[in-house]
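Heads up, the thing below is written out as structure tokens.
Note that one protein chain of the assembly has been removed; the remaining protein chains are unaltered in position.
Chains: A and B, in written order; residue numbering restarts at 1 for each.
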Amino acid sequence: MKIELTREKVHNEFAKKVELISGQNLFACYQCGNCTAGCPVAFAMEVGPHEVIRYTLLGLEEEALAVNTFWLCASCLQCTSRCPKGIDIARVMDALRMVILRKKDRKDHIHVSEFQEGFLEKVPQIAFISGFRKFLS
Amino acid sequence: MDYLYFPGCTLYTKAKNFDQTARDCSLLLGFQLKELPNWTCCGATFPLATDNIMALLPPSRILARAREEGTTLTTLCSVCFNVIKRTNRLIRNDGDKRDTINNFMETNYQGDLRVLHYLEILKQDVGFPRIQEKMKKPLTGLKAAPYYGCMLLRPFEEMEFDDKEKPTLFEGFLEAMGAEAIDFPYKIECCGSFQSVGSPEVATECGYKILGSAVKNGAEVVVSTCPLCTFNIDHKQADIKQKYLDFKPIPVLYFTQLLGIAMGLDYQTLGFGQNFVDPLPLLKGKGFI
Partner (left out) sequence: MKENGTFIKRAMVIGGGIAGISASIDIGNAGYDVILVEKLPSIGGKMLQLSETFPTLDCAQCTLTPKTVETGQHPHIRLLTHSEVEGVEGKAGDFTVKIRRKAAYVDWGKCTGCGLCQEKCPSKKPSEFERGMGTGKAIYTLSPQAVPNKPVINPSECRYFLEKKCRVCEKVCPVGAIDYEQEDRFIEEKVGAIIAAVGFDLMPMETFGEYGYGAIPDVIDGLAFERINSASGPTTGQIRRPSDGKVPKEVVFIQCTGSRDPERYMPYCSRVCCMYTAKHARLYKHKVHDGQVYIFYMDIRSTGKGYEEFIQQGMEEEGILYLRGRVSRIFRDGEKVAVWGVDTLTGKKVEVSADMVVLATAIIPQGEAKGLAQKLRIHVDDYGFFTEAERKLRPVETDREGIYIAGCAQGPKDIADAVAHANASASKVQALFAKH
């Protein structure tokens, strides 16, 4: 509930890493919330994309990485196409995934061994390949 | 005229009906899909991490090989189209990445292929009036909802497919076949994409909303351009039905299947067995087959 902000924390290494991977400037975000307003999967998100961006900018790594928001992002680019500040939010969501997936210890978000029986046969391979790209270390 | 054709993985398996009908229709319209030799996976997602060059290699390899065979490349699957078209544009515009990719693959591709979706061929090269001429069984009275999804349209500046908020290309195509194009707000909303693997229940919800919007606006059939969308809005109707008991299934067809019907192809060659919701009662009821 409380944040102690310092210049070391604001826009810290974590935030810079997200900016580097995504190629986006988080300071450009003025928190209008358009991304969340148009997000087709926001209904299932713990916080909206704009809030995750806020957490990230403020250097709140734990809070930013603990939410399900970026795991649920389907990269549909609706947010990106309407962002008034030209931020490619889908890239930011992908970068947050990458921060976790690229850690030294494997941090897979989905596990093939846990798929229900028949799931592999049912789902088209294109879904698996995209999914693996987005969810596996 | 012939077009280099990249089918992509799913068109060879779970969307054979899409692949086959596209090939058959093209012959009737006077062009041929020339399948790329030795094609490989497109990678299935355009990498959004700017430093992920590795993920650019599969589409780059496809493009470089295609350039050896010709100048225009087409695909059917929206995902493949998105990945290949964006990568093509990146190679054309980003000199640094182009050099890195070419050095790694030992190629010299400059990004100068024309990458078209099959629908764009129909619109730009064949022309809707010519399609109209080819109608054997116009789809008069069929209320068809064109579902664009995301990957054809976004990012708009890169895909240059149609207006990003109110596209009409698909509608024009349906109307050329004599169908009534149903405009519905969810036609540009996401089907849930690869979340059918990550969070299947989320994709189920996306599909439910899209179909509900189409039905609310009077659709009898939803028309798709992508095997992943089709999975999420057709095959997942089983999950939707399980969650929403009053949900009434609605057939989802590939646009090439509809084209096949309208041009008089034998319906038994149109692969309806791969569609989850059986479209035959509707099509028979309308007198198309």
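One rule holds for everything that comes next: contacts are C-beta pairs under 8 Å (C-beta built on N, C-alpha and C of every residue); 3 or more make two chains touch, one makes a residue touch a chain.
Note that the coordinates shown come from a computational prediction; the quantities given were computed from them, not determined experimentally.
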Contacts of the hidden chain among displayed chains: A
Chain not shown: contacting residue from A:18, A:58 or A:127: A:58
Touching residues (missing chain, whole complex) on chain A: 1-7, 10-11, 25, 27-28, 30-31, 51, 54-55, 57-58, 60, 85
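Definition applied: only the chains that are shown with their structure count from here on.
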Contact set on chain A toward chain B in their complex: 20-23, 40-41, 43-44, 71-72, 74-78, 80-81, 88, 90-91, 93-95, 98, 109-110, 122-135
Sites on chain B touched by chain A in the complex: 8-10, 13-15, 41, 43-45, 47-52, 55, 77, 79-80, 150, 154-156, 164, 188-190, 192-199, 201-203, 205-206, 209, 227-228, 231, 235
